[in-house]
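Removed from the display is one protein chain of the complex; every other protein chain stays in position.
Let's turn to chain A:
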Amino acid sequence: MTLASAARQPTFAPSDSGAEKPMSAPVAFSRGGTPTAHASSPIMTGAAVLALKYKDGVMIACDNHLMFGSMDKFRNVERLITVEPATIVGFSGDYADFQYIKSLLDDLVLKERTCDDGHSLSPRHVFEYLASMMYHRRNKFDPLWNTLVVAGVDTQGKSFLGQVDLRGGSYQADTVTTGFGNYLGQPLLREAVEGKIDSIDEEAAKEIMKDALKVLFYRNTQAANTVQIGVVRRPDAQAGETKPTIQIDEPITLDTEWGFAQMVVGYR
């Protein structure tokens, strides 16, 4: 190989020729000669999750669809999972990553159970576990592409509601939203919930949720109108209950009104 042809060789092309190699600045390479790359965008995605605290516990809701880009690909997917004994986890973002997270949580629940030491996983434990795990993955530059919502009732009977994002950032609040829900849902939930938690019963909470989900469906192309609502209720001491109850309802279809669309410029 002449010097001239060596100079024309692209700096980052893999080369096994063994002849004079071009000088280049040190770059982090994997063995194949190209920089290590991990997933840089989600594939099958879930849209917004909404959650709020109310008088008797916490409520979490999201639609049942998965998008492939902007294509509404799967229409009957449960996006809420229970983590025994008193937690529901919901997600937006990549579904495959969430399935992996689900398997991690299943293992966590099983380990806790086999210990058989009288303790159980409270939502706070699940939350801290997920936050550590997501932060660990972002440190590996290989994040799990999800925003997770953790809702539940702890061993003291207190409501817990928190969010963990794909960088491991986490917070707790009385109302939590993800994705487009941050813009469209959060203000509605805050308006309805802040300072009024103790006066909102389950029926009222459900109505707040449905309203917010409806707005999401109207305004966000990626939101759907088949939705699922889950609740974790605090134990009712007066009824003799000692443990929280988890309930994830069957999917419902929101009633929406599109008649006004005729008036909107550009609709037809």
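One rule holds for everything that comes next: a residue touches a chain if its C-beta (ideal position, glycine included) is under 8 Å from a C-beta of that chain, and two chains touch if they have at least 3 such contacts; residues count from 1.
The definition used in the following text is that contacts and distances are computed from a predicted model.
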Chain left out of the displayed complex - its UniProt protein name, from "Proteasome subunit alpha type", "Chaperonin containing TCP1, subunit 6A (zeta 1)", "UBC-like protein" or "ER membrane protein complex subunit 6"
"Proteasome subunit alpha type"
Which listed residue, A:H38, A:R75, A:R113 or A:K196, touches the chain dropped from view?
A:R113
Applying the definition given at the start, please give the residues of chain A touching the unseen chain.
107, 110, 113-114, 116, 118
